[in-house]
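Every protein chain except one is present and positioned as in the full complex.
As written, the chain order gives the labels A and B, with residue 1 at the start of each chain.
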Amino acid sequence: MDFSKYRDMFLNEAAEHLQQMVETLVAVEKQPTDRDGIAALFRQAHSIKGMAATMGYEATARLAHNLEDSLDICRQQDSIDTAQIDRLLAGIDLLEGLLEDISAERPERDIDAFISGTLDVSILELDRPEIIPHADKTAPVAEEMLIELRLDEKAAAAGPRLLVLIRQLANFGAVLKTSPTEAQILQGGAPRKLRVWLQTDQSREQLQQQLRKYSELSDVLFPDEKQVSTRQKKISQIAPTVRVSTDLLDHFINLTGELITNRYSLQTAAGEQNWQNLHEGLGQLTRLVKNLQHQVLQVRMMPLSSVTGRLPRAVRDLCRSSGKEVQLKIDGSEIELDRAILEELTDPLLHMLRNAVDHGIEQRGTVQIKAWRERDQVLIQVADDGCGIDPEKIRQRALERDLLSPAQAETIRNYDLLQLICSPGFSTAGEISATSGRGVGMDVVKTAVERLGGVLLIDSTLGEGAKITMKLPLSVAIIRVLMLDCAGMLLAMPIPRVLQTIEIPPEEVQTSGKQLVISHQGELLPLLSLRKILKRPKGPKLKLLPLVITEVLGRKVGLVVDRLVGQREVFIQSFPAPFDRLRGCSGGTILGDGRLMFVFDLQSLLEKRRG
Amino acid sequence: MNQLLPFKLGEETYALELTEIQEVVENRSVYPLPSAPDMVAGAIGFHGRIIPVVDLSILLGFPTGPRSERLIVLTDDNGPVALAVDRLLPVLNVDLLQGILTQSNSEADCIRAVLNWQEEMISLLDLAQLQKTVEQLCSKTGG
Partner (left out) sequence: MAKRVLIVDDALFMRTLLRDIFTAAGWEVVAEAENGLQAIEDYNRHQPDLVTMDIVMPELGGIDAMQRILGTDAEAKVVMCSALGQESMVMEAIQAGAKDFIVKPFQDSQVLEIVERVCGD
């Protein structure tokens, strides 16, 4: 059984249930007697319990069960109150933590404090700190154990018996895998022997003791299996997955079909040396590849709702902690953006929302999130009908912080003044509420938006609220690059340009006339030095020469660099005009640690050198 | 009254109006571009954006010496670009109408006016001119 596959399915599905539960809970709070809502919550907790139990995630199952119990009480009362919602939300947070544990292949964290009610759930932080310390600090380390169970010849109904035994074992730990699998048993193929891979903190003796109660068992064995210890590695990290509509898949299949047809016509045309048909075939190929590229980009698009879905919960928590009454309205959550952009928007949206509730709205009001498209841009606006941003306070603050000189402070337009709240250090956490204080985290928001190639605009009228708008590109130029070092510069080369990377001992370098060459896979490749091309001084002698095999003007060459650093996906920003006209390098990316890395184009660098 | 940020290029004193400046940043790593004309010192990360840095001394043909740790980032309608200069001087409050000595029309030197301030000649940088020069240099190396 491919355990990791089931685990990933479980994690994805459980996470979806949890997200829906949060949404439903927040909705139900406004209509505490919404029977359908409560029933839906109950069913979802129930599903999670069932799935987790099937997978042998004991704590997750137990917690889901506990939530299910609470929801059942609500169901019977036909109503749900705020305290119950608080507790359920805290439980869902904890379940999310458990899913993280499962995903990271850690033991599940401790849930006893929550279940026994000693965990204080009345204060919820928006940032969702880890409420419960990780179990692995205190709990004994669970080890993986292989158990072989043999059924007595006389035992009736082997299939059901094996199922009961698997469930019994799940009480002692996590059942990682069984042979035969449950599915096989359910299909009726039940032998009299069952192997169970169990992650447990119990000893063999303890398990034997427990299993002795089953007179249907003739033997309980603990075979040594070397594989057991290494098996763990095979369970790969959960890969991020996307859902693709079947329509889109059908498109892909059709396109593939057309490409295959196209390949045959090209082959035939080439065989017949029919230039007319070859030409037409290539034209068709161009169209097909363009179409394919478009469709692939489509797969990356996701609706804004995938990030705004969490916001009602956030507003609810903010209201609970601040005692304010805030209504959240979301318009345009169906607008689609590249998933990479959406991922980067999660935190900025939360910051903006928090600012609106904490500093914009005084006692009660509305926060409206609106998204719409304008040509190839998406605009997302967070607007509140609160007190607005006081330009005078910003002026004062900017003066205190030396962001403006006294003379500037006099002449600056109000609109420009407002943008200052995004300056780093404009406001610090300690004095959030004391003064204007809207700037908490706004520099983070601005940086995130700009890194995506977007713009952040702030608008406010005193007494009428504030509007903060993000203008974002629909999709960003995300490319996979090879990173390399040359003369102290970190440079990137788009992966499609890279045929291969190798490292060769300097002895393998030969000369052919004036040109240095190497013999690579039966071909003589000229060597080019990137340092030389970039007019940098010669580097130190290396024991192994790192080479990038690439093509220049249709010819394979070996490019000598100082060091091959690795591959990664990056957002590429073009330089602002007129610097985007520089040949050989027209853009770069800001890495997570703040370093800049530039993308270079070898061919135009060489052309430039010659020209 | 106008506010000016004066700075040194070699022995000369130049200045920009504060309204032309977005921010003065300090201690930024300037990352050299793999391929660019000499006047482009490199680029910096500035609020999530990549902003090229132009070395004014090289651009205007002054001898190269040590550069200030601080960079002047111009407003977006003047760039966006960061300028590296030799040394920054304290901000001045000047009445430009009173202080202007000569209007300059020369295309090459990127100076729009020269100001006599307490016996010192201060050249006001002509950003439109500057932009044009940079543009030409970028396109030229573009071939």
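Rule of thumb we're sticking to: a residue touches a chain if its C-beta (ideal position, glycine included) is under 8 Å from a C-beta of that chain, and two chains touch if they have at least 3 such contacts.
From a predicted model like this one, the values you see are computed outputs, not experimental measurements.
Chemist: The chain left out touches which of the shown chains?
Modeler: A
Chemist: Among A:Asp72, A:Glu96 or A:Asp485, choose the residue that contacts the chain missing from this document, as touch is defined above.
Modeler: Final answer for the missing-chain contact: A:Asp72.
Chemist: Could you tell me which of A:Ala83, A:Ala104 or A:Val164 touches the chain that is not displayed?
Modeler: A:Val164
Chemist: Touching the left-out chain: which of A:Ser215, A:Thr246 or A:Gln276?
Modeler: Looking across A:Ser215, A:Thr246 or A:Gln276, the contact with the absent chain belongs to A:Ser215.
Chemist: Pick from A:Leu186, A:Leu221 or A:Leu524: which residue touches the chain that isn't shown?
Modeler: A:Leu186
Chemist: Go through chain A and note every residue touching the omitted chain.
Modeler: Where chain A meets the chain not shown: residues 49, 65, 68-69, 72, 76, 156-157, 159-160, 163-164, 167, 185-186, 188, 213-215.
Quick note on the criterion: only the chains that are shown with their structure count from here on.
Chemist: In whole angstrom, how far does the Cα centroid of chain A sit from the Cα centroid of chain B?
Modeler: Computed value for the inter-centroid distance: 42 Å.
Chemist: What part of chain B is in contact with chain A in the complex they form?
Modeler: For this pair, the touching residues of chain B are 1, 3, 18-19, 29, 31-37, 40, 43-45, 47-52, 79-81, 91, 93, 131, 134-135, 138-139, 141-143.
Chemist: Under the stated contact criterion, what part of chain A meets chain B in this complex?
Modeler: 405, 407-408, 411, 422, 443, 446-451, 486, 489-491, 534, 573, 575-579, 581-585, 587-590, 594-596, 598, 600, 605, 607-608, 611
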